[in-house]
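Every protein chain but one is kept in place in this view of the complex.
Chain IDs A and B follow the sequence of writing; residue 1 opens each chain.
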Amino acid sequence: MVPELGHFALILALCIALVQSILPLVGAARGNDAWMALARPAAQAQCLFIAVAFGCLTYAFVSNDFSVKYVAEHSNTQLPVAYRVAGVWGGHEGSLLLWTQMLGLWMFAVSIFSRSLPQEMVSRVLSVMGMVAVGFLLFMLIASNPFERLLPAALDGRDLNPLLQDPGMVFHPPMLYMGYVGFSVAFAFSMAALIDGRLDASWARWSRPWTTVAWSVLTLGIALGSGWAYYVLGWGGWWFWDPVENASFMPWLVGTALVHSLAVTEKRGAFRSWTVFLAILAFSLSLLGTFLVRSGVLTSVHAFATDPKRGIFILAFLAVVVGSSLTLFAWRASKVGLGGRFALVSRESMLLTNNALLLVAAGAVLLGTLYPLALDAFGLGKISVGPPYFEAVFVPLMAPALFLMGIAPLARWKQASLPELAVRLRWALAVSFVAAIVVPLAMGHWSTMVGFSMLLAAWIAATSVVNLKAQLAHVPKGRIGARLAQLPRSYYGMLLAHLGVAVFIAGVALVKGYEAETDVRMEVGDTAHLHGYTFRFTAINAVKGPNYTAERGTIEVTRGTESVVTLNPEKRLYIVQNMPMTEAAIDAGFTRHLYVALGDSITPTTWVVRIYHKPFIGWIWGGCLLMGIGGLLAAFDRRYRARARAGSAQLAGAAGLNASAAG
Amino acid sequence: MLRARFLIPLAVFAAFIGILAVGLTLDPREVPSPLINKPAPAFNLPQLAQPDKTISQQDMLGRVWLLNVWASWCVSCREEHSTILELARSGVVPVLGLNYKDERADGLAWLARLGNPYQISAYDRDGRIGIDYGVYGVPETYVIDKAGVIRYKRIGAVTPEVVRDKILPLVKALNGNA
Partner (left out) sequence: MKPRHKRFVLIGVGIAGLALSASLVLSAFQKNLVFFFTPSQVAANEAPVGKSFRVGGLVEKGSLKRDADGLTVHFVVTDTAKSIPVVYRGILPDLFREGKGVVTQGKVGPDGLFRAEEVLAKHDENYMPPAAQDALNQATAKTAAQSVVLPPKGK
């Protein structure tokens, strides 16, 4: 009964979505207030019904209702409850539902926090989001219904893929999807502005906080996924340039460009059509990413084609969304004009350069991800492009971008002077060079790659300090704390996010340059040595988990005479799917991780053990966390609320003027 | 000129979609199996229901028949089961089963619960015959003609569309030719 209720809720949500995507839009075109006023309640009701459906599916999972096919395929009575809940988004159908749920929540948020926006704008924005929702709800109901019954019911389920049975997987997909789907708000705002024909600074100001929140959440989501891969896959790597990862990375790159381009459009009125284009692109890549990961194209191109209904629907949906938005763009954006002019050396030009670099990087990732798929689909052979390609592309593309990242926030809008910048930044440059030389030597040995990376990391950090000093100079004198408090939140957000990038780069470079690894054959009682640490394999025991059995090793780590930690890596065998899993044990410190994983067993007491010493690897995720927090800080700046109010007052005033002029 | 510049993204995207659309039309499930138009590999297996009796492909000579590879542990088999049942009940073509890498009791219980479309199921516990037939994964379905030659192979669940568009016309043609 409950699954049917969920199914019914989805159908109702679809009906509401249809109303929401048509009437307010028509109302906005005709100036019909009643139709426009439908947008908000429709969005809220739609979100509610999707939530009901989501709740029903969750209930089916928690109550082990194996008469639902999707539950039978992704859960099991032995599965712990937390993972049963996570199982909701463990497969294709449920992921779509999660996606739609996120879209519903964003719509809900827009309907609440848009009080100060003109009615036409809100109606159009919610209308566009409603159209996206129509697409997803239709897709679910036609080709991927999570509530489909399995009759007669299965006695037990097939269990959730053990790789997904991890706390990281409980949080990673919702975060990631929230970020992905968040770009739909920026997309809807730009569509609304194109329909309206007015791409001005106020449009940029409205969509900016939404975009920044989406970007921050996506950043955190990607970081969670990377952390998950780090300790679940047991290879100690944190980024594999795997198509699944690339699918989330492409919207991030374009989203980063969008966040910065929006800033220029808001402050200077420049880059208008460019910003709109980026908003379309970011959302298109989010859609592409969702489908790439969830349609099965990646596991096998052929899996995609074997279910032509799904494949054709996906393709048609992509074609309609992206095609119509690009058509609208071609039609309307060409009339927008250029906006504020700027010189060859100016903050605008630097931001534009960085935008271009980010876009080229996203293009390179797209090429590396889709080209092998395309070749395969046409039967032209099988190729793969591994990490070497992506690294070869990213270093030369990102190095100038990072260098500019230090300068741009200090450069003047419109026209900057290079000599002046050089004078202001000479100390930062000197500090960076010192860091570039000192850090690698302090770590043990010189490496050009590390030196260069530290130069960039220190450059970003040092220029941030210079920037803060410069900003404080504008604040009236007083106690330092009081003066710091005068600067706006969005400014600190920017600084924090940029510092996050510096921390991230430092982490990546130090891990790459100085990590040590050893694979050793160890019998109980054996010791291994790595980077001054001694690892003693003291025991191996059989343990039993809720739905797996495991061999758990005990490895005591000492340094000199001092005991450091006891690590318990496991080799698990998930019973239902008969699938082995390596559960690494990690001692996470601020400056290094010790990472131990069990490999193959040679005899019951002899194992191949993999040991890593990874200096500063935690900084990689620490950097991402700083970026995410920085973004959130910026998005919740007071001025958005204050200015939004002022903006609506202005508009109301302008409307009044028009009215009086007309009258 | 200004307009043309803004049309570039649309043009690039259209090309992209075009390529994907072509890629979609290739259906790899229609695997050109090396066994097509070759005699069905010989087997002589115990029957699932009556272990003391055997069944061989030779027993079916002179008839057009379907061989359906299935197992109780296979989810897709459950998916296609109603389709196979319906096809068997229509009486157009006899359906034989090849119970693959299964426990005898599990297989029998499965048939008892879901209905038995098979005239006879051969019992291939080790999957040895499966190897001869080039079984990728369960389920798989073969159409074998009166001379014992494989004429069609389907990997994965049989859908009503496949029955309507592929299997029934083929069976009709094969019966008509003789």
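Just so we're on the same page, a residue touches a chain if its C-beta (ideal position, glycine included) is under 8 Å from a C-beta of that chain, and two chains touch if they have at least 3 such contacts.
Given the structure is predicted, the values throughout are model-derived calculations rather than measurements.
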Residue, one of B:101, B:146 or B:166, that touches the chain absent here: B:101
Listed residues A:384, A:541 or A:563, member touching the removed chain: A:384
Residue touching the undisplayed chain, where the options are A:81, A:470, A:485 or A:602: A:602
Option from A:233, A:404, A:588 or A:625 whose C-beta touches the chain left out: A:233
Sole residue of B:95, B:138 or B:171 that reaches the chain not shown, by the stated touch rule: B:138
Where the unshown chain meets subunit A, residue by residue: 161, 163, 233-234, 299-302, 343-344, 349, 353, 356-357, 360, 363-364, 367-368, 371, 376, 381-386, 388-389, 392-393, 396-397, 519-521, 575-582, 597, 599-600, 602, 606, 608, 610
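Basically, only the chains that are shown with their structure count from here on.
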Centre-of-Cα separation between subunit B and subunit A, whole angstrom: 42
Residue ranges of subunit B in contact with subunit A within the complex: 2-3, 5-7, 9-10, 13-14, 17, 19-29, 75, 78, 113-114, 156
Subunit A to subunit B touching residues, read off their complex: 72-73, 150, 152, 154, 158, 273, 277, 280-281, 301-302, 304-306, 308, 311-312, 315, 318-319, 322-323, 326-327, 329-330, 333-334, 374, 377-379
